[in-house]
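As you look at this complex, bear in mind that one protein chain is not there, while each of the others sits in place.
Naming follows writing order (A and B), and every chain is counted from residue 1.
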Amino acid sequence: MKRIINILAIMLMTLIGFGQTEKQLVPGDLKQLTVVTEPSTLYKGFFRAGTALSYGIVDKYFTNDRKKEYFLNSAWATNSGFNFIFQYGITDRFQIEAAVPLSFNIRQSESRIYVPSADTTVEYSFTLKSQGLSDCYLTLKYQILNEKTSNTSLTGSLDVIIPTGTKNPTNINGERIMILRWATDVLLLPEV
Amino acid sequence: MQKRNLQLLNNTYRLILFLLVTLTACEKAPDDLKDPATTDKWTLYNTGTGLPGNQVRGTFCDSKGNMWFAVTYNGAAKFADNTWTYYNTSNSGILSNNATCIGEDSAGNILIGTTNGVSILTSSGTWSYFRDSNTALYITCFKTDKDDNIWTGTYGQGILIFDGNDIGQIYYDEYKDVNDIETDSKGNVWVATENGILKWDGSRLSVMGTSDGLPDDVVTALYSDSRNRLWIGTYFGRTVSWIDSQGIHQLSLFNDRIVEINDICEDAAGNIWFATYTSGLIKYNNAVPYSYKKYNGFPEDDVMASARDNDGNVWFGLYSKGLSRYSLPLN
Partner (left out) sequence: MKLNLKMVFIIMLWVVPFSLITGQTEKPARDKYTLLTMAYNQRPLTLYKGQLQANAGYRLGVRTKSFDGTGSKISLKENGAASVFHTYIMEIKYGITDFLELGADAYYLRNGIRSETSSLLSGGGTITTNSLNEYRGFGDITVAAAVRVPMEYKMWDFSLKGAVTLPVAEYQPSQPTHILTDYQSPNNYTVNYHFNNNNGYGVPLYTLSAVGKFTLSKVSVEARGSYRFPAKEGESIRWGWTLFGSTFTYYNNPYSYLPDRSLSINGSIHYQAAGWFDIFLGGYYLKTSSGWTEYFESKFANPEVTLVTIEPGFELQISPSLTIYQYAGLQLTGENTDAPFYVLTTISFNMFPFWK
């Protein structure tokens, strides 16, 4: 009997104990790397996929006096894009990245011309659209200096722009070319 | 404690309800507010809507805000409080159905010019007239000067001036045909004739012609606007002119083409309207002219008269399509 009471008491205390110790979690408690603390290339074997949405409106321009002014006419332009991005760490220092962009751009302006002598009104509407798959990017990134040894990271990247977008039909002389681009990033990382 | 809290809650609900009812009860707008949906609209009046004729060659707004129209061969029409009243020889004491122009004296009597003299309608509703027993007086325009003299323009008889007691006449053979009369802010009287402009400054009569900067000698319209500019329209000029404190200036409405001006007025927003023969209506917003012709929806290209009322409307008498009213946009 005594044994049963003891067992039950222990169970009860355990339950209460566990019940009382659940704690509210906040992001600061988690020991995870953020965009500030993570290295410039993914660790070996890590895969990351993401999407990015961009939207921009053009209704101003920079004048010769470096001032930002509205377009004087009714011109209106929007640039929107939806990107799929894939990154894979081949080694701790070497990362490969592919970006597949979809873009939706539009330029338009409206005007009206009155010609009283000819008893005519002409409504003039200009629209330029580009929609669909744009040129894809393939990026190779190599971390020349690793942040583990010092708080500085030096990374070189090589972009290959693959002409997957539809060629501009008015550019009959232009060729669809592959573009290579080199960039170097320097990161100063905080103490972790 | 719980009971007190419930009581507080109940009181809070009651207060909110009271406030909402009180505040929403004040929603009713004042009765004198006008509807913005009635603005920026063109309205056409013609024989189909009850107007006695389709040619309107005189438009005038009296001191009470009523609009008067001279309907050729059909007498005069009055638009007041959204009601039309028509005056012809069979229902009133008007001298002739061939009305040409409308004016008003300082006592508020309406002067209706005809091809045979002047009919006068007093504010009490009685009619009288003035005519010449020897010759038909073709009245073209009226203007009351700062001394309450009524200047009356005629075709062929020069200018008649009524000072309340006597009638005087200014007659010069080359200035016998008068198209319009206007006064400026300084009290000068300007007379548009088929041979230039006569100007009366209170003591002296002077003449102005093409040598003084007028685009043409056949001056058909004069208008003194709210910015103290005297606008001058002609029949064969390639520009319209305006005179201000700095002199005479020219404005080309249609790329140096001849534009025959019939009438000029200013609307409540400060735009200047030119009623023309064959070029429709031209609105000048003090920077750029705008054209209103048949091709862009205006009823007719021949506009004979123009005037504004006190409610933000501009009225245009047309050659054969009746009367057009434009309620100005709110912007």
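Points worth noting:
Everything below uses one rule, namely that a contact is a pair of C-beta atoms (placed from the backbone, for glycine too) under 8 Å apart; a residue touches a chain by one contact, two chains touch by 3 or more.
All values reported here derive from a predicted model rather than from experimental measurement.
Set against the missing chain, the residues B:144, B:220 or B:291 yield one that touches it, B:291. Among the residues A:112, A:129, A:148 or A:181, only A:112 touches the chain that is left out of the figure.
As for the chain not pictured, it touches chain A at residues 1, 4-5, 8, 11-12, 15-28, 57, 59-60, 70-74, 76, 108-117, 125. Although one chain is not shown, part of chain B still touches it, namely residues 5, 8-9, 12, 16, 19-20, 23-24, 26-30, 32-37, 39, 227, 249, 251-252, 254-257, 268-270, 286-291, 310-312, 328, 330.
Keep in mind that, in the parts below, only the chains that are shown with their structure count from here on.
On the chain B side of its complex with chain A, the touching residues are 254, 257, 279-280, 290-291, 293-296. Taken in their complex, chain A has these residues touching chain B: 114, 116-117, 119-121.
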